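As you look at this complex, bear in mind that one protein chain is not there, while each of the others sits in place.
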Amino acid sequence: MLLIPCPHCGPRAEIEFRHAGEAHLVRRTEGVDDAEWGGYLYARANPRGLHAERWRHIHGCGRFFNLMRDTVTDKVMDTGDAS
Amino acid sequence: MADLLDQPGIRVRRAPLEPLHVLHCDPDDAEALGAELGVTLPTAPLRAGDGAGPRALHLAPDEWLLVGWRGEAALTRPHALVEVSSRSLTLEIEGEHAVALLSAGCPLDLELMPVGAATRTLLGAVQVTLERQRHCFRMQYWRSFDSYVTGFLQAAASDLPAPVAS
Amino acid sequence: MEFSALTLLSNALSGHRKWERQWRSPEPKRAYDVVIVGGGGHGLATAYYLAAKHGVTNVAVLEKGWLGGGNTGRNTTIIRSNYLFDESAALYNHALKLWGGLAQELNYNIMFSPRGVLMLAHTVHDVQSAQRHVHANRINGVDNQWLSAAECKAFCPPLNVSPTARYPVLGGALQRSGGTARHDAVAWGYARGASARGVDIVEQTAVTGIRRAASGEVTGVETSRGFIGAKKVAVVAAGHTSVVMDMAGLRMPLESFPLQALVSEPVKPVFPCVVMSNTVHAYISQSDKGELVIGAGTDQYPSYSQTGGIHQLQHALEAIVELFPMFGRMRMLRSWGGIVDTTPDRSPIIGKTPVKGLYVNCGWGTGGFKATPGSGDVFAHTVAHDEPHPIAAPFSLERFTTGELIDEAAAAAVAH
Partner (left out) sequence: MRLSTGGRVDRARPVSFSFDGRPMTGFAGDTLASALLANGVHLVGRSFKYHRPRGVFGAGVEEPNALVGVDRGEGRWEPNQRATTVPLYEGLTARSQNAWPSLRFDVGALNDLAAPLIPAGFYYKTFMHPRRAWEKLYEPLIRRAAGLGTAPTEPDPDRYAQHWAHAELLIVGSGPAGLAAAMAAAPSGRRVILCDLDEELGGSLLSRPDAVIDGRPAWEWLESALATLCAAPNVRLLPRTTAFAYGIDNLVSLAERLTDHRPPAAATGARERLWQVRAGQVVIASGAHERPLVFPGNDRPGVMLASAAETYIRRYGVLPGKRVVVLVAHESGLRAAEAARAVGAEVKVVDLREEPAPEATRGRLRISGVKLRSGWEPCDLLLMAGGWTPALHLFSQSRGTVAWSEERQIFLPGESAQPETSVGGCNGTFGLDDCLAEGWAAGGDTGPRPSAEPGASGPSSPLARPDSADGRAFVDFQNDVTAKDIRLAVREGFRSVEHIKRYTTTGMATDQGRTSNINALAIASDALDRPVPAIGLTTFRAPYTPVTFGTMAAMTRGPLFDPVRTTPIHDWAVAQGAVFEDVGQWKRARYFPRAGEDMHTAVARECLAVRAGAGLFDASTLGKIEVVGPDAAEFLHRMYVNAFLKLGVGKCRYGVLCREDGFVFDDGVIGRIAEDRFHVTTTTGGAAGVLHMMEDYRQTEFPELKVWLTSTTEEWATIALQGPRARDILSPLVEGIDLDPESFPHMALKLGRVAGAPTRLWRVSFTGELGFEINVPSIHGRAVWEAVWEAGQRFGITAYGTETMHVLRAEKGYIIVGQDTDGTVTPFDAGLGWAVGKTKRDFVGKRSLERPAMLRADRKQLVGLDLPDGATVPEEGAQIVDPAEPTRAIGHVTSAYASACLGRPIAMAMVRGGRERIGPVAIAGEGAPVPARVCGTVFIDPEGARLSG
């Protein structure tokens, strides 16, 4: 079980959090064709290595935030507020 | 009110209901809004104001839980003030084994939780708001979870780990 | 060498010194008609059917580790086909039919054991969902029947059907023809069959790149043992599919999550079937060796570490102890983790890609093992004819552009 550094609450057990998917996906609803829109909805980097991802401290401060995690070691690199 | 638990080193009882309000606002407006409300809003994360009268628990960057605050206020800055006095129940857990009891279900390092700190966390499967005061922990949770929370504490209390020699 | 009681006997007389390798391990050739990336069950089955049904034998299967070392050797071996939507039912039922005769076809005892798969319903909503499955399956010729709680108890005696349980069993949907198989043997059997038909099986060889011509089509793969030419490249890399497809510049609708499972210490037969419960998250059967085989859930974050959180194993065992209170004193002997590639609609992707000559078979999530023969068969057809097999057609990559999803998850039947 990961120990996740919440930017507001400090390091907390993973069970207090909910993973919220890949970070930095840009929601553009106008002037995008179906392929681009489908890409936004479904296509993911899913990298083997560093992954920019979103978490929410759902059983803490409730904030969404980004962090970098290595998907091979599961080690968390750094965090920042998503908003 | 009657004690839920009373055994050597542990006392758990229900706290009387108090007015509760959730205040959301831009952190930059907190000081001003606090002044208008007549409540000091702690700026440090996870801190609870103390002293007599209403106090505020700083649970999120833009969120404070006002405990014991009554009445009206004309507030001049953007905010959300929502009364939740009926939403939750509160337990007071005191005694030398209070940390051991809560640690059956709470993943936090409660031994190092300072007096005057407050945070949302988990007790088993339930989200709770935990505040450490000088003489006890105050634990707040949504009322529908009452049978789970009280049942959990009673079960945990019967199987506490032996305290470390001291 | 033919496998049979007779050859076993004759070899016993020669002290078992005459058994041959079950599959050849040749040096890779310079080029092949088809290179299959991934030596798991699906990849090996694809190679087998390419050779056996389509006469395509100039094929190499490249495996970066050891055969069947991925999800094939790390799953809970549950086999069923009681899926809701017509497209899924067709795919999984095709697989189920092949399972029935697979041991004989491969001359390898993969121990397919149709002991029945019972999916429990604990709430009114579960019952509605389960009965919808039963009705949909019936019209699709998929065997699935509704059992009352008492009938569930009769079919699986260890089951706790007490009405005072937190989530009492209200009934269940039973697919009698579902069951389990010996996962390793599936990989080995297909490998032996493919190898005997001329397929080169190349272990310990990682694909590091996909080479394309100026005109865009694939020309081969870079590997840890050098370049290997290929007219067609078929990617069957399960959890690592995104990584391999990225080599061709394709961003896939996939995320790879850790999935764990565990076994108990072996005991004499006590559990006669497979039981699944989506509501309390339990997946359990008993292996031929006597171990209770128990599936846990996926962790919430993508990972390639093949390890997951202990709390996932706990949740699985909480559910098991709740449904089967007499197992409280059983002991977890081994646990392990796999990497499951999941799609947004929890259905697989089988077919062509925007890159000419590049094919992909992935996205099986937590439910891939059961489909192995069917997946290999329809994918082999798709690769051989450069045209989706009718059963595979709906599972195209394009559906994530058109929105033509096959959302078994949304229909409340999480594949497992």
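Letters A, B and C mark the chains as written, and numbering starts fresh at 1 in each.
Simple rule for what comes next: a contact is a pair of C-beta atoms (placed from the backbone, for glycine too) under 8 Å apart; a residue touches a chain by one contact, two chains touch by 3 or more.
No experiment lies behind these values; they were computed from the predicted model shown.
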Kindly name the visible chains that come into contact with the excluded chain.
A, B, C
For the chain left out of this view, which of C:38, C:193, C:309 or C:388 touches it?
C:309
Subunit C, residues in touch with the chain not shown (by the definition above)
3-5, 7-9, 12, 15-17, 19-23, 25, 65-67, 69, 73, 86, 100-101, 103-104, 107-109, 111-115, 122-125, 128-136, 138-140, 160, 166-167, 182, 184-185, 188-189, 203, 264-270, 280, 286, 288-290, 305, 307, 309-310, 313-314, 317-318, 320-322, 325-337, 344, 399, 401-405, 407, 409-412
Residues from subunit A at the interface with the omitted partner, ascending:
1-3, 13, 18, 20, 27, 29-30, 32, 34, 37-38, 41, 54, 56, 58, 62-64, 73-75, 82-83
Tell me which stretches of subunit B touch the chain missing from the display.
17, 22, 24-26, 62-63, 78-88, 100, 103-109, 111-112, 124-126, 142-145, 147-148, 151-152, 155-156, 158-161, 164-166
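Convention: only the chains that are shown with their structure count from here on.
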Mutual neighbours - chains that touch subunit A and subunit B alike
none
Averaging C-alpha coordinates per chain, one finds the centres of subunit A and subunit C separated by a number of Å equal to 29
Please tell me the distance, in whole Å, between the geometric centres of subunit B and subunit C computed from their C-alpha atoms.
48
Could you list the positions in subunit C whose residues touch two or more of the other chains?
none
Residue numbers in subunit A touching two or more further chains are 15
Contact residues on subunit C for subunit A in the complex?
240, 242-243, 246, 251-256, 300-305, 307, 309-311, 341, 343-344, 400-403
Which positions of subunit A touch subunit B when the two form their complex?
8-9, 12-13, 15-16, 59-63
In the complex formed with subunit C, which residues of subunit A make contact?
1-2, 14-15, 18-19, 21, 34-35, 38-39, 41-48, 51, 53, 69, 71-74
